[in-house]
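Quick notes on the structure that follows.
Missing here is one protein chain; the remaining ones are kept as they sit in the complex.
Right, chain A next:
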Amino acid sequence: MASLVTEVLMNTGLLEKEDLATRIDKVSTQIGELKAEISHALRQRYVDFIPSQDKIEKMHTRVRSLDTEMQDLGDKIQGDIRIKLRTSTSDVVELSKQLDQSNATIAVLTTLCKAHKDIKEFNTGILYEEYVQAADILHSLEGQLNMLYRSGYHEMKIVQSLKSEETVVRETLFFHLGESWSKTVMFKPVEGGKGKASKSIISPQLVVVQAEKFQCTLQAMETTGCLTNKLESFSKKLLEHVLHPIIRRADVLPATDSNPQKVTVTMVKSKVEQLSSIPSPNAVFDSILKVFEALGPPLLSHMVKRGDRGREAQVISIMSILGSLIWPSMSKVLIKDCLTPSIPVTSTELDDYKLIFDATRQFEEALQGLGFIAPDSHPLTDYGMNVNVHFANKRCQALLVEARRLMQQDLHNTVEVGGIKTSADEEGSAEEKNPLGPGLAAFPRCLITESVQKLLDMCKQTLYEASTSQEQCFQLFFTVRNMLQLFCEVVPHYHKASLSQLPRAAALHHNNCMYISHHLLTLGHRYQHTFPSPLSDGASIFVDLVPVFRKEAVTPFLAQMRSQRDLLLESVRIAEGFQRVADAENVTSANRAIKQVIHRWTHLKAVWAEVLPDNVYTKTMATLVNTVLMHVVEQITRLEDISADDASQLHLIFTKLKDETPDILKPSESEEPVIMEVMVKEWRQFLELGFILEASMQAIVDRWADGKGPLALAFTASTVKGLIRALFQNTDRRANALSKIKQTS
């Protein structure tokens, strides 16, 4: 097998050797061919390249020169054509300007022509009373002139003269229209002294002539814009001479007389005596309608076209223009002078007011029918609808006015109030029965002014009214509060002089305020349950006013007390410190001083005891008495020398004061004596000084009793010693006595 393989292998090797030789031959030929080709190619590449490059460079230079040439050419072309274009454009503008100018000139000339024609036509129009035409012409003339002005021709002579011509034309038209108006509508003054009939005419007659051409006049006036002005002045006169007298005066009625030539409205004073000076709304409405109806055919029913250029013209009646001019003020006057006075004052009359309300509505409907007012304008009916509010306003106002009137009444007429009408029980027994007796919260007996009683009654009545009426409840309630607040504002100022000068007035004012504040504590609660919320929830109180009233009660009264105190002390001053009172002159002045003081006390008792509550009276007087006594005591303790005669004189004075004062402090009807020690603070001191003035030295020492006696309660040791030194001569006994007066505790 192996030999076979070797054989095969050897065969192949041989074969291959042969094959290789041939192949190498082939390859070497192929290489030779490739060499030739490469050398050819290389040659081609490097030898033939240079000429082609040269060629391209040449071409490049040519392209460059061409480019520059083209650019030059473009620049040239551009420069040339632009210049040419510019010149041609300005040419065209120039031309069109020229065209415009010539057009404008033509327009101006046309306008001027037209204006001229207008003026010519206008004059003929005026001549034949064709006012409407004239007005239209004037309108167009105005338009043309305006156009000229706008175009800047106002400096042209012709335009200026046309302008002035236009003014002339306008004035002429106005004049003619005015003439025509005043020929038709006239207020003829009443000619005096022509018998009884003329006397009863109160204002100029209004005469309106029935003229056919008046419509034209009106339209022309409207077109020229002077109608409104004219109607305005007419409406003023109409109000003054016709409408206001109708509304305001019950004794004046309009009389109208219509015939085919003219309509006359005359204001005639009625011969029948009128019950009230305020005319009833019904009569006023009738009269006004009568006047408007009479004036209708000749004047008010005419229609005019109204409309600006461009806008659609609308046709309106003179009546409505007049209405728009006078209705606002006329309706106010009607409400103020006619409807407001007719508002009822009491609730019962409120129902009757329906009739007037109906008449008011009919009146406004009639005015709407006449075209006098717009269908949606009804101020009078609106006013009438709120009758409740107006009623309440009027009522509250009336209440406040009445309250103010009461407050301004003199503090003079009085009524007695307060006190309890129980029989005087034995002391203590009433207390046992009911410690909170009936008199616990009662107002003490005293006098108040009648006016305050009335005021308070009015408050209660108003509150009652408030509690029964739902609508006006709040307003009435607050009116009561306002009334009370008004009191605090008005009374102190209005009665300022009497409060400061008259003790009685001050006392009455004190009682008045206290009485009111006493009632204010419970006033709100009494009606609370019938009030609507929030008043029923406790807002209906007046307690907040209580301190205000108490303060108001006290302030003027205290001022009065102060001035009385000053007067009393001035009297005491007459005594000149009670020095050497035994001297003839001094005795009179001291006695005069005390006499004056007692006289003033007696006077004050006369004006106060009856007026003030007993306890207040006693307290007040006790204060004044105390002040005087303190002053007297102080002056005497300051004396350095009191002779025996002085002392007995002073003791007389003391006795007089001591005897008089308890009676002065006693209120008028009281049986019980006043305990001076309790009421008058310095009473004991006063009594002790009285004792010293007539006592022996030993008695004084005994009453001092080592600082354990009553004298020691009233005076200090040094004061007592001073008095002893003043009263007694300097002896050993005096020195001994003085040594016993020592300040203890």
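The rule is short, and it goes like this: a contact is a pair of C-beta atoms (placed from the backbone, for glycine too) under 8 Å apart; a residue touches a chain by one contact, two chains touch by 3 or more; residues count from 1.
The rule we apply is simple: contacts and distances are computed from a predicted model.
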Name per UniProt, for the chain absent here [options: "DNA primase", "Coatomer subunit epsilon", "SKP1-like protein" or "small monomeric GTPase"]: "small monomeric GTPase"
Option from A:L66, A:A441 or A:I675 whose C-beta touches the chain left out: A:I675
Residue ranges of chain A at the interface with the undisplayed chain: 675, 677-678, 684, 701-703, 705-710, 713, 736, 740, 744-745
